[in-house]
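Here is the structure we will look at, set down as structure tokens.
Heads up, one of the protein chains got dropped from this complex, but the rest are sitting where they should.
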Amino acid sequence: MRKQMIVGLVIMLLVGIVSACGGNNNEPSSSGNNASASNGAGTDTPKKAELTLMLTGLGRFKEQFDQYLKQFAAKEKAEKGIDVTYNLEVPSDANLLKTRLASGDAPDIFSFHAAFDGPIFEKGGYLPDLSGEPFVGKLIDTIRQVVTINDKVVGVPMESFSWSYLYNKEMFDKYGLKVPTTLSEMKQVVETLKSNGETPFMLAYKEASFPGWLTQLSFESVVAKQSPDWWDRMNKGEASFSELKDKGMFDIIDLVNGNGTKRPLEVGADDGLAKFANGEAAMLITGTWYADSILKANPNFKLGLGALPVNDDPESTMVNLAVSTTLSVYPESPNKAVATDFLNYILDDKDSSAFFDQLKFNKVAKDQQIETFPWTEQGNQYVESGHSYLDQSIPQSANEAIGKMSQSYFAGQISQDELVAEIDKAWKKSVQVQK
Amino acid sequence: MYRALKTKPWISLLAFAAPALVFYVIFLLIPTLGGVYYSFTDWNGLFRSYHFVGFSNYVEAFTEDSRFIYSLFYTLKYVLAIVILQNVIGLGLAVLVESRMRTKALFRTLFFMPNMFSVYISTLMWTFIFSTAFPQLAEKTLLHFLDQPWLGSSSMAFVSILLVSVWQGAGYLMVIYIAALQGVPRDLQEAATIDGATPFRKFLHITLPMIMPAITICAFLTLNGSFKIFEVVYALTGGGPGYSTEVIAFNIYQEGFARDMRYGYATAKAMILFLIILVITVTQVAVLKKKEVEA
């Protein structure tokens, strides 16, 4: 037995030594790449560039991006004679990007959420001023506004949508329901559905983001119409959620929570989407970014998009116009020029429409020719008739608190006042920390 | 000659310890000292400059951060439960396995197996059990008691976290306890049997005192390990529902990497965790060592 152990250990050590040597041999190749990238900046005419891209949460689009990057490399070679290689990372954890920005080991190109991460990234000096780039002129005005921070265009918007809640068109038609424009009408819809034995709302509250969206949509609609200066005051530490509570932000929240599917705290996102797709409830508070998943679960599903009413003023019934995925360049990147070329190429006149089509993203540039979906049409109608507001920045920890506290509120663990106080506190702290 | 003898141990000591010291200093000592230093700053992962803020991070953690305080007590509750459960079950398994010599190897293999998995991987497995297998079994078989909001209510989520931890960790302690039980001299037991002691009394008065050192070690291991629980919460509940299952390590992780990336503040909280672990484990070892001596 001893002998076996000795033999085993010797083998292990040998393997270890061999692979350690192998490791050392391999190492220069990986660090060599980095070196060539940074050397490239030093010399006057960079002929080679290795781009590193970190596109958080875009794993499902890896192939499409791979393909597009190859196209870009060919184009860059043909036009400028630069050999572009790239390293595409698609982590799911949004914290990784921040960690790498913080450690100075930043990728050349990265994706971020324009409204949520934009302001803090801008403050940290991680976003460039792209206002003079050719792509800016191509953007749809409202979308350009979302990616403009302190009068600087900070990135290329990619994924944009108007969102509020999704509904089952077939079910609405079956009971002759129209998309409600006021809270009273919504109550009517709920009653009709219930009297026909249907569940009005699909609740998938296992992940805090779902109940969070409900709270977010509710308070943002209240703010948009009734106290537009609230955001400014809130970020100065002079406002509070309790004002919004008094303006009835909980009315719709309680209506949804009170008329939903059973035991939602155990239902995860995909589960909820599948159940919604199979007709277990009529409405689901979330955005069209899930359209693909819903249609995957039930290809015949007729998906509709409505705006969540918060009171009896139909003008307060609005959709949120958001840009989530935005791509930008690290300002101190040694490959900034090539990276910026890629950003421009994303809205390339010739190739961009096909790319966006493949990604199933909505159009962001005026000239893009992209197939629009019925729900996108519905969203656009809200936007065109003035029933929309621009997505605003919510500080990270406040945003987290909104989700988690909404979960606890649903579970009956906390009161409205506690929810309000907790979010206020998180918001205040964030503002203070980010000064 | 005399000189050479005098300096030689010095040089060779340093030469032998140097490789270890280099790695230790760079990757443990410097980060520790850095951590202490940063805990007194408002260092934010995203901004490049930071200021010295004195004790204000520590003050904030105890006075303003109700969620941190909650996570402290929640972790303490978890630690208490797990130290008791893990050791009782680990010892119970050891006695059980030891009591049937023919099948001993087989069952030891089986009970220890969960420990081979990465905690993260086994937690994902349990996520499947809780979210898909249990509800279905409750509905379609006679196991109706499985119909629980395993991850949906804060009290059941606590039970679920304990369940996964015990499943994962009990085998490890079992192995240590088996080794300890084998060290109990057979003749002592036989003598007691001749004296007419019942098995239970024998266990209480002979076995238990004999394995006291193992209990000390196992208590130390579980105490030290359970304070740092992270993966189970990260993968199973994500701290939810609400913030109800947020343990200290998860709170620190979120404070640093999510939320507002307050590295300095998160480090201060981690230092508090360090001090708590230090005080509790040192006390525990001291108390149990004393017991050993008395026994």
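Per-chain residue numbering starts at 1, and chain names A and B are given in the order in which the chains are listed.
Just so it is clear, contacts are C-beta pairs under 8 Å (C-beta built on N, C-alpha and C of every residue); 3 or more make two chains touch, one makes a residue touch a chain.
The rule is short, and it goes like this: contacts and distances are computed from a predicted model.
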Unshown chain, UniProt name, "cytochrome-c oxidase", "2-oxoacid:acceptor oxidoreductase subunit alpha", "Raffinose/stachyose/melibiose transport system permease protein" or "Proline dehydrogenase"?
"Raffinose/stachyose/melibiose transport system permease protein"
Given B:40, B:126, B:150 or B:243, the correct residue touching the omitted chain is B:126
Sole contact to the chain not displayed, among B:100, B:205 or B:289
B:100
Please identify, in ascending order, the residues of chain B that touch the omitted chain?
9-10, 12-13, 16-17, 19-21, 23-24, 26-32, 34-35, 37-38, 43, 45, 93, 95-96, 99-100, 103, 107-122, 124-126, 128-129, 131-133, 136-137, 140-141, 167, 171-172, 175-176, 178-180, 193, 198-200, 202-203, 213-214, 217-218, 221, 224, 227-228, 230-231, 235, 249, 252-253, 256-257, 263, 266-267, 270-271, 273-274, 277-278, 281
Of the residues in chain A, which ones touch the absent chain?
5-6, 8-9, 12-13, 15-17, 19-20, 23-24, 26-27, 30-31, 34, 54, 59-60, 87, 89-93, 96, 99-100, 102-105, 268-271
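Note that only the chains that are shown with their structure count from here on.
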Rounded Å distance, chain A centre to chain B centre (Cα mean):
36
In the complex, chain A touches chain B at residues 94-95, 98-99, 101-102, 120-121, 123-126, 205-208, 263, 265-266, 268, 271, 395-397, 400, 404-405, 407-408, 411, 413-414, 429-430, 433-434
In their complex, what parts of chain B are in touch with chain A?
42, 44-48, 64, 131, 135, 149-154, 238-244, 254, 257-263
